[in-house]
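A single protein chain has been omitted from the complex, and every remaining protein chain is retained in its original position.
Take a look at chain A:
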(Lines give C-alpha, C1' and ligand atoms only; values in the text may rest on other atoms or scores of the structure.)
Protein backbone atom coordinates (compact mmCIF):
# COMPACT_ATOMS: atom_id res chain seq x y z
CA UNK A 1 0.00 0.00 0.00
CA UNK A 2 1.91 2.96 -1.26
CA UNK A 3 0.10 6.26 -1.26
CA UNK A 4 0.22 8.40 -4.35
CA UNK A 5 1.27 11.92 -3.56
CA UNK A 6 0.92 15.03 -5.62
CA UNK A 7 3.28 17.69 -4.50
CA UNK A 8 4.70 16.48 -1.14
CA UNK A 9 7.46 14.34 -2.68
CA UNK A 10 8.75 17.31 -4.63
CA UNK A 11 8.92 19.33 -1.44
CA UNK A 12 11.02 16.59 0.12
CA UNK A 13 13.52 16.45 -2.70
CA UNK A 14 13.47 20.22 -3.24
CA UNK A 15 16.40 21.18 -0.96
CA UNK A 16 18.67 18.52 -2.44
CA UNK A 17 17.47 19.26 -5.96
CA UNK A 18 18.02 23.00 -5.73
CA UNK A 19 21.53 22.57 -4.33
CA UNK A 20 22.42 19.97 -6.94
CA UNK A 21 21.13 22.04 -9.82
CA UNK A 22 22.86 25.15 -8.56
CA UNK A 23 26.21 23.70 -7.50
CA UNK A 24 26.67 20.62 -9.69
CA UNK A 25 24.43 20.60 -12.73
CA UNK A 26 24.82 24.25 -13.72
CA UNK A 27 28.60 24.33 -13.08
CA UNK A 28 29.06 21.16 -15.14
CA UNK A 29 27.10 22.67 -18.04
CA UNK A 30 28.82 25.98 -17.53
CA UNK A 31 32.28 24.47 -17.74
CA UNK A 32 31.26 23.07 -21.11
CA UNK A 33 29.98 26.44 -22.24
CA UNK A 34 32.91 28.56 -21.07
CA UNK A 35 35.38 26.25 -22.76
CA UNK A 36 34.21 27.92 -25.97
CA UNK A 37 34.76 31.41 -24.63
CA UNK A 38 37.79 33.53 -24.14
CA UNK A 39 37.90 34.31 -20.43
CA UNK A 40 41.18 35.84 -19.39
CA UNK A 41 42.66 38.74 -17.47
CA UNK A 42 42.22 41.13 -20.36
CA UNK A 43 39.27 39.70 -22.24
CA UNK A 44 35.94 38.86 -20.67
CA UNK A 45 33.89 36.37 -22.56
CA UNK A 46 34.14 36.45 -26.34
CA UNK A 47 32.89 33.40 -28.13
CA UNK A 48 35.88 31.84 -29.86
CA UNK A 49 34.56 28.45 -30.91
CA UNK A 50 37.07 25.64 -30.71
CA UNK A 51 40.09 27.90 -30.34
CA UNK A 52 40.76 26.85 -26.74
CA UNK A 53 40.76 23.24 -27.83
CA UNK A 54 42.99 23.91 -30.82
CA UNK A 55 45.44 25.74 -28.60
CA UNK A 56 45.31 22.94 -26.05
CA UNK A 57 46.12 20.23 -28.55
CA UNK A 58 49.33 21.94 -29.57
CA UNK A 59 50.38 22.87 -26.03
CA UNK A 60 53.34 20.62 -25.15
CA UNK A 61 52.77 21.36 -21.47
CA UNK A 62 49.25 19.92 -21.73
CA UNK A 63 50.53 16.77 -23.38
CA UNK A 64 53.31 16.43 -20.87
CA UNK A 65 50.86 16.68 -17.97
CA UNK A 66 48.55 14.17 -19.67
CA UNK A 67 51.49 11.82 -20.17
CA UNK A 68 52.57 12.23 -16.54
CA UNK A 69 49.03 11.43 -15.43
CA UNK A 70 48.95 8.35 -17.63
CA UNK A 71 52.22 7.18 -16.04
CA UNK A 72 50.72 7.70 -12.62
CA UNK A 73 47.65 5.68 -13.56
CA UNK A 74 49.47 2.79 -15.21
CA UNK A 75 51.89 2.41 -12.31
CA UNK A 76 49.70 3.27 -9.33
CA UNK A 77 46.55 1.39 -10.33
CA UNK A 78 48.05 -2.12 -10.73
CA UNK A 79 50.01 -1.67 -7.50
CA UNK A 80 46.84 -0.52 -5.73
CA UNK A 81 45.10 -3.68 -6.88
CA UNK A 82 47.78 -6.34 -6.40
CA UNK A 83 49.18 -5.29 -3.03
CA UNK A 84 45.77 -4.85 -1.31
CA UNK A 85 44.60 -8.19 -2.68
CA UNK A 86 47.65 -9.89 -1.14
CA UNK A 87 47.15 -8.01 2.14
CA UNK A 88 43.49 -8.98 2.22
CA UNK A 89 44.11 -12.66 1.47
CA UNK A 90 46.74 -12.82 4.22
CA UNK A 91 44.60 -10.90 6.70
CA UNK A 92 41.76 -13.25 5.94
CA UNK A 93 43.85 -16.21 7.09
CA UNK A 94 44.60 -14.97 10.58
CA UNK A 95 42.48 -14.30 13.65
CA UNK A 96 44.90 -12.94 16.22
CA UNK A 97 45.73 -9.23 15.70
CA UNK A 98 43.62 -9.06 12.54
CA UNK A 99 41.89 -5.86 13.67
CA UNK A 100 45.22 -4.35 14.65
CA UNK A 101 46.80 -4.86 11.23
CA UNK A 102 43.66 -3.64 9.49
CA UNK A 103 43.78 -0.44 11.53
CA UNK A 104 47.46 0.14 10.77
CA UNK A 105 46.99 -0.38 7.03
CA UNK A 106 43.92 1.84 6.95
CA UNK A 107 45.46 4.73 8.90
CA UNK A 108 47.05 6.58 5.95
CA UNK A 109 43.69 6.63 4.17
CA UNK A 110 41.90 8.74 6.78
CA UNK A 111 44.70 11.26 7.27
CA UNK A 112 44.76 14.45 5.24
CA UNK A 113 46.72 14.55 2.01
CA UNK A 114 48.14 17.96 2.87
CA UNK A 115 49.67 16.75 6.13
CA UNK A 116 51.07 13.50 4.74
CA UNK A 117 52.41 15.37 1.70
CA UNK A 118 54.44 17.54 4.07
CA UNK A 119 55.73 14.44 5.84
CA UNK A 120 56.64 12.64 2.60
CA UNK A 121 58.31 15.71 1.19
CA UNK A 122 60.63 15.64 4.18
CA UNK A 123 61.03 11.86 3.88
CA UNK A 124 62.32 12.51 0.35
CA UNK A 125 64.58 15.40 1.42
CA UNK A 126 68.05 14.94 -0.03
CA UNK A 127 69.68 15.77 3.30
CA UNK A 128 68.18 14.42 6.48
CA UNK A 129 65.37 12.56 4.73
CA UNK A 130 64.37 9.08 5.78
CA UNK A 131 64.51 7.67 2.23
CA UNK A 132 68.17 8.54 1.78
CA UNK A 133 69.01 7.49 5.34
CA UNK A 134 67.55 4.11 4.47
CA UNK A 135 69.46 3.85 1.17
CA UNK A 136 72.72 4.74 2.87
CA UNK A 137 72.03 2.22 5.63
CA UNK A 138 71.69 -0.41 2.89
CA UNK A 139 74.93 0.83 1.34
CA UNK A 140 73.49 2.57 -1.72
CA UNK A 141 74.14 6.03 -3.10
CA UNK A 142 71.60 8.66 -1.99
CA UNK A 143 69.07 9.79 -4.61
CA UNK A 144 67.58 13.19 -5.43
CA UNK A 145 63.99 11.89 -5.25
CA UNK A 146 61.59 14.82 -5.75
CA UNK A 147 64.34 16.90 -7.36
CA UNK A 148 65.26 14.28 -9.96
CA UNK A 149 63.89 14.94 -13.47
CA UNK A 150 65.60 11.87 -14.97
CA UNK A 151 63.40 8.92 -15.85
CA UNK A 152 63.41 5.89 -13.59
CA UNK A 153 64.46 3.55 -16.42
CA UNK A 154 67.29 5.90 -17.36
CA UNK A 155 68.51 5.86 -13.75
CA UNK A 156 68.15 2.10 -13.52
CA UNK A 157 70.08 1.41 -16.70
CA UNK A 158 72.67 4.08 -15.95
CA UNK A 159 73.43 2.39 -12.66
CA UNK A 160 74.08 -0.80 -14.64
CA UNK A 161 76.39 1.14 -16.94
CA UNK A 162 74.02 1.14 -19.92
CA UNK A 163 72.69 4.31 -21.47
CA UNK A 164 69.26 4.33 -23.10
CA UNK A 165 67.54 6.91 -25.31
CA UNK A 166 65.63 9.53 -23.36
CA UNK A 167 62.24 8.60 -24.80
CA UNK A 168 62.59 5.23 -23.08
CA UNK A 169 63.36 6.92 -19.77
CA UNK A 170 59.91 6.50 -18.26
CA UNK A 171 58.41 8.76 -15.60
CA UNK A 172 60.87 10.89 -13.67
CA UNK A 173 62.05 9.69 -10.29
CA UNK A 174 60.27 12.76 -8.88
CA UNK A 175 56.95 11.54 -10.30
CA UNK A 176 57.72 8.01 -9.18
CA UNK A 177 58.26 9.32 -5.63
CA UNK A 178 54.79 10.85 -5.72
CA UNK A 179 53.38 7.60 -7.07
CA UNK A 180 54.86 5.58 -4.18
CA UNK A 181 53.35 7.99 -1.67
CA UNK A 182 49.97 7.93 -3.44
CA UNK A 183 49.90 4.13 -3.42
CA UNK A 184 50.84 4.08 0.27
CA UNK A 185 47.96 6.45 1.01
CA UNK A 186 45.29 4.39 -0.74
CA UNK A 187 46.38 0.80 0.02
CA UNK A 188 44.30 0.58 3.18
CA UNK A 189 41.00 1.45 1.55
CA UNK A 190 41.38 -1.13 -1.20
CA UNK A 191 42.46 -3.73 1.35
CA UNK A 192 39.24 -3.20 3.30
CA UNK A 193 37.15 -3.47 0.14
CA UNK A 194 38.92 -6.70 -0.80
CA UNK A 195 38.51 -8.08 2.72
CA UNK A 196 34.75 -7.69 2.59
CA UNK A 197 34.73 -9.08 -0.94
CA UNK A 198 36.60 -12.18 0.26
CA UNK A 199 34.01 -12.77 2.94
CA UNK A 200 31.41 -13.22 0.22
CA UNK A 201 33.27 -16.15 -1.35
CA UNK A 202 31.80 -19.37 -0.07
CA UNK A 203 34.20 -21.67 1.81
CA UNK A 204 32.76 -24.64 -0.12
CA UNK A 205 34.98 -23.89 -3.13
CA UNK A 206 38.13 -24.03 -1.04
CA UNK A 207 37.04 -27.22 0.69
CA UNK A 208 36.38 -28.87 -2.66
CA UNK A 209 39.76 -27.69 -3.96
CA UNK A 210 41.43 -29.02 -0.82
CA UNK A 211 39.92 -32.46 -1.46
CA UNK A 212 41.07 -32.35 -5.07
CA UNK A 213 44.56 -31.66 -3.76
CA UNK A 214 44.96 -28.12 -5.12
CA UNK A 215 47.65 -26.21 -3.25
CA UNK A 216 47.30 -22.66 -1.87
CA UNK A 217 48.72 -21.02 -5.00
CA UNK A 218 46.34 -22.88 -7.23
CA UNK A 219 43.46 -22.01 -4.94
CA UNK A 220 44.46 -18.35 -5.06
CA UNK A 221 44.67 -18.17 -8.86
CA UNK A 222 41.80 -20.53 -9.72
CA UNK A 223 39.26 -19.59 -7.04
CA UNK A 224 40.07 -16.32 -5.30
CA UNK A 225 41.15 -14.25 -8.31
CA UNK A 226 38.17 -15.12 -10.55
CA UNK A 227 35.56 -14.95 -7.80
CA UNK A 228 36.87 -11.64 -6.46
CA UNK A 229 36.75 -10.05 -9.94
CA UNK A 230 33.63 -7.91 -9.28
CA UNK A 231 35.53 -6.30 -6.39
CA UNK A 232 38.58 -5.93 -8.61
CA UNK A 233 36.50 -4.06 -11.18
CA UNK A 234 35.18 -1.73 -8.51
CA UNK A 235 38.68 -1.11 -7.13
CA UNK A 236 40.04 -0.64 -10.66
CA UNK A 237 37.40 1.94 -11.51
CA UNK A 238 37.63 3.90 -8.27
CA UNK A 239 41.43 3.93 -8.18
CA UNK A 240 41.64 5.02 -11.81
CA UNK A 241 39.21 7.88 -11.28
CA UNK A 242 40.91 9.09 -8.10
CA UNK A 243 44.36 8.78 -9.69
CA UNK A 244 43.28 11.08 -12.52
CA UNK A 245 42.28 13.64 -9.89
CA UNK A 246 45.61 13.74 -8.03
CA UNK A 247 46.29 17.33 -7.04
CA UNK A 248 47.33 17.98 -3.44
CA UNK A 249 50.53 15.95 -3.70
CA UNK A 250 51.76 17.99 -6.66
CA UNK A 251 50.74 21.27 -5.03
CA UNK A 252 52.38 20.43 -1.71
CA UNK A 253 55.44 18.37 -2.62
CA UNK A 254 56.73 19.95 -5.81
CA UNK A 255 57.64 23.38 -7.05
CA UNK A 256 54.76 23.94 -9.49
CA UNK A 257 55.01 20.49 -11.02
CA UNK A 258 58.78 20.59 -11.34
CA UNK A 259 61.51 19.54 -11.87
CA UNK A 260 61.15 20.37 -15.58
CA UNK A 261 57.40 19.80 -15.41
CA UNK A 262 57.86 16.08 -14.88
CA UNK A 263 55.44 15.94 -11.95
CA UNK A 264 52.80 18.24 -13.43
CA UNK A 265 49.59 16.23 -13.48
CA UNK A 266 46.49 17.18 -15.43
CA UNK A 267 44.47 18.55 -12.49
CA UNK A 268 47.41 20.67 -11.43
CA UNK A 269 47.66 21.92 -15.01
CA UNK A 270 43.97 22.88 -14.91
CA UNK A 271 44.46 24.62 -11.57
CA UNK A 272 47.49 26.52 -12.84
CA UNK A 273 45.84 27.66 -16.07
CA UNK A 274 42.61 28.61 -14.30
CA UNK A 275 43.77 30.21 -11.08
CA UNK A 276 47.39 31.28 -11.63
CA UNK A 277 47.17 32.36 -15.29
CA UNK A 278 43.44 33.23 -14.99
CA UNK A 279 42.64 31.65 -18.36
CA UNK A 280 39.32 30.24 -17.20
CA UNK A 281 37.99 29.25 -20.62
CA UNK A 282 41.21 27.54 -21.60
CA UNK A 283 41.38 25.69 -18.27
CA UNK A 284 37.75 24.60 -18.69
CA UNK A 285 38.58 23.11 -22.07
CA UNK A 286 41.32 21.05 -20.38
CA UNK A 287 38.89 20.06 -17.61
CA UNK A 288 36.39 18.92 -20.20
CA UNK A 289 38.94 16.74 -21.93
CA UNK A 290 39.74 15.18 -18.57
CA UNK A 291 36.01 14.58 -18.11
CA UNK A 292 35.74 12.86 -21.48
CA UNK A 293 38.72 10.66 -20.62
CA UNK A 294 37.27 9.66 -17.25
CA UNK A 295 33.81 9.09 -18.73
CA UNK A 296 35.27 6.99 -21.53
CA UNK A 297 37.26 4.85 -19.11
CA UNK A 298 34.22 4.40 -16.87
CA UNK A 299 32.05 3.23 -19.75
CA UNK A 300 34.82 0.99 -21.05
CA UNK A 301 35.28 -0.66 -17.67
CA UNK A 302 31.54 -1.15 -17.24
CA UNK A 303 31.47 -2.81 -20.68
CA UNK A 304 34.38 -5.06 -19.80
CA UNK A 305 32.78 -5.91 -16.48
CA UNK A 306 29.58 -7.17 -18.06
CA UNK A 307 31.62 -9.33 -20.44
CA UNK A 308 33.96 -10.84 -17.85
CA UNK A 309 31.60 -11.94 -15.13
CA UNK A 310 31.78 -15.12 -13.15
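Everything that follows uses one rule, which is that a contact is a pair of C-beta atoms (placed from the backbone, for glycine too) under 8 Å apart; a residue touches a chain by one contact, two chains touch by 3 or more; residues count from 1.
Please note the rule applied: contacts and distances are computed from a predicted model.
Chemist: Considering the UniProt annotation of the chain absent from this complex, which name among "Oligopeptide-binding protein AppA", "asparagine synthase (glutamine-hydrolyzing)", "Transglutaminase-like enzyme, putative cysteine protease" or "Carbohydrate ABC transporter permease" applies?
Modeler: Missing chain, UniProt protein name: "Carbohydrate ABC transporter permease".
Chemist: Looking at A:82, A:114, A:168 or A:260, which makes contact with the chain not pictured?
Modeler: A:114
Chemist: Check each of A:147, A:193, A:214 or A:227 against the chain that is not shown and name the one that touches it.
Modeler: A:193
Chemist: If I consider the whole complex, including the chain that's not displayed, which of A:56, A:123 or A:174 touches that chain?
Modeler: A:123
Chemist: If the missing chain were put back, which residues of chain A would it touch?
Modeler: Against the left-out chain, chain A lists 1-6, 8-10, 12-13, 15-17, 19-20, 22-28, 30-31, 34, 39, 87, 90-91, 93-94, 97, 99, 101-108, 110-116, 118-120, 122-123, 125, 127-128, 130, 133, 184, 187-189, 192-193, 195-197, 216, 231, 234, 238, 241, 244-245, 247-248, 251-252, 267, 270-271, 274-275, 280, 283-284, 287-288, 290-291, 294-295, 298.
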